[in-house]
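Provided herewith is a single structure, encoded as structure tokens, for subsequent inquiry.
Here the complex is missing one protein chain, while the rest keep their positions.
Presenting chain A:
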């Protein structure tokens, strides 16, 4: 405990940056969100020392749930080493002094942007999403007064109009990310821009919290909650991914990033979840272009 308190005084910030009153306010919003799965709870979002769009909502939610004993992991598009992930991880290292990790299984709080980790999460973990636009109906119905009414009265026909338009224009449901889901048979929710490949994973053991800083909304999915992706009877929902195996670790079932490797059309597919990929390579799995356990495999 003492070294944690040391970290506090070092930085002249309250533990995890936010003052206790703010955290209390956010926790109340979180509890309400958990009580009504999928319902967007308004909260008084604070200015954070980073721009909107960088995860101000997620950071506030993380700050409100962190305890000094937590071990935190931050991912951005599945990766631990991109700008957004690194800066947010550093932010909490400095302002909260918590331990951080890149191992999904070892983390207790995971803040994520646009991915759910491949490793199955457990009841001891909290997954915090950064949400740019919490309102799934926004681009169909721009009036917030109207969309709130539609949520309240469960009028979700419009959401299917979007899917109808997809099929009419592309021949299949072309929405590949931020794919709308219905939570526990009631609220239609934007799962944040995760690929639809991740949608089935949302029925998980961990607590899922969603924070949208600019839009000032918090919502949540409690553990083991039913999360159904919307679809048509004759065009059922399909979680899709690139039809390849990871070129580094050979995984067949993970979500892949396509990487252009030269200007002659060369490309490779790698796991977007870096921790998953590293763990597999350390375990001796090798892909088409990979070498086991080395850093610069390609």
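Criterion: contacts are C-beta pairs under 8 Å (C-beta built on N, C-alpha and C of every residue); 3 or more make two chains touch, one makes a residue touch a chain; residues count from 1.
Following the convention adopted for this analysis, contacts and distances are computed from a predicted model.
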"Beta-ketoacyl-[acyl-carrier-protein] synthase III", "Putative phosphonate transport system ATP-binding protein", "Amino acid ABC transporter permease" or "3-isopropylmalate dehydratase large subunit" - which is the UniProt name of the missing chain: "Putative phosphonate transport system ATP-binding protein"
Residue in contact with the excluded chain [from A:50, A:86, A:105 or A:140]: A:140
Residue in contact with the excluded chain [from A:155, A:203 or A:257]: A:155
Interface with the unshown chain - residue positions in chain A: 140, 149, 153, 155, 157-158, 160-161, 164-165, 167-169, 232-235
